[in-house]
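With one protein chain withheld, the remaining protein chains of the complex are depicted in position.
Our next item is chain A:
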Amino acid sequence: MSGRGGATPPGDGNGRDQGHARVTAQAELSLRGAALSYGDRTLWQGLDLDLRRGEFVAVLGPNGSGKTSLLRVLLGVRPLSAGTLLVRGRPPRRGSDLIGYIPQHKAAAAHTPLRARDLVRLGIDGHRWGLPTGGARARRRTGELLAAVGAAGYADAPIGLLSGGEQQRVRVAQALATGPRVLLCDEPLLSLDPHHQRAVSALIDGRRRSHGTAVLFVTHEINPILHLTDRVLYLAGGRFRIGTPEEVLTSPVLSELYGSPVEVFRTGERIVVAGAPEPREPGAPS
C-alpha cells in the first residue's frame, strides 16, 4: 500500500481474497477513474473500485467526505462528474432490480397508515403507476421476504409501532424484494442498540453468504461490522484508500489521508481512531 489513491485491489494473499482470485469474474459494480464534485469542491476523484460477488466493503470517512454521495451515484440517482460506472457490465439505471438499498433508520410517524407487509410490498411494486392490486404472487413473495428476515411475527403490525431494530429488519426485506446482486447500505445500524446492530448486520451478512450478494456498507462506526468486512474504502479530504481493514486502518495510512497525525488503536476486536480532524464544512453534502 504505497502511493496515494490506493487504486490497486488487494491481492497480497492474506487469506481474505482467495475467493476473488478468479480475475475473469465480472464485477458486480465497477468504478473506473470516478470523480464527484459539487461546484468547485471535489469529494473524490480517480476512484477505481470493483465490488465482487459476495464481497463486503465498508465505506468509512468523516461527514462530508462523499460517502452517501457515492451511494447516490451507485443508485443511478446522481451522475459521476468524471469516469465510468458499470453495474454488471452495463451503465447504471435508476430503479434497477440489480441493486437493493437499505437506508438509515428513521422512525416512522406513529400513525403511518402502513403495516410491515405494506412496506415490503412497496419494494416489489411501489414504483409502478396505478392503484395497489391484490396480486396473490406479490402477497406470497411479501410473506417469504418477511419470513427470511425473521419479521413474519409482526407482518401485520403498523410500522409506527415497530422498534428501530424491527423496522430495519423490514427495510432489509424491502431491499431484497427484487433479488438484488448488490446491497447498498447507508448507515443502517445508526441509532440501533448493540443487540439490534448485531442482528441486522448478521442478516445482511447471511444474505451475502447464501446468495453471493455483494455489500457496500457506509458507516461511521467500523466495529460492529469489522468481523464481516473484506475491504475498506476510506474517504477523507478529497482522497481515499482501499484495502483490507488491516492495511487501511493504521496510524500511518490515516495520518497521510487526513494530512494530520491520527492514532489508530486496536484493543482486541475493536479499532479506535483518535485525532481524526472534524470536516471543515460540516454542512456540505456527505
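We take it that a contact is a pair of C-beta atoms (placed from the backbone, for glycine too) under 8 Å apart; a residue touches a chain by one contact, two chains touch by 3 or more; residues count from 1.
Note that in this section contacts and distances are computed from a predicted model.
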Protein name as given in UniProt for the chain not displayed, "Metal ABC transporter permease", "Cation:proton antiporter", "2-oxoglutarate ferredoxin oxidoreductase subunit alpha" or "Molybdopterin converting factor, subunit 2": "Metal ABC transporter permease"
Omitted-chain contact residue, chosen from A:Leu122, A:Ala148 or A:Leu190: A:Leu122
Of A:Pro132, A:Gly179, A:Pro252 or A:Pro277, the one touching the omitted chain in the full complex: A:Pro132
Residue ranges of chain A at the interface with the undisplayed chain: 75, 77, 94-96, 99, 101, 103, 108-109, 111-115, 118-119, 122-123, 125-132, 150-161, 163, 165-166, 168-169, 171, 174, 196, 199
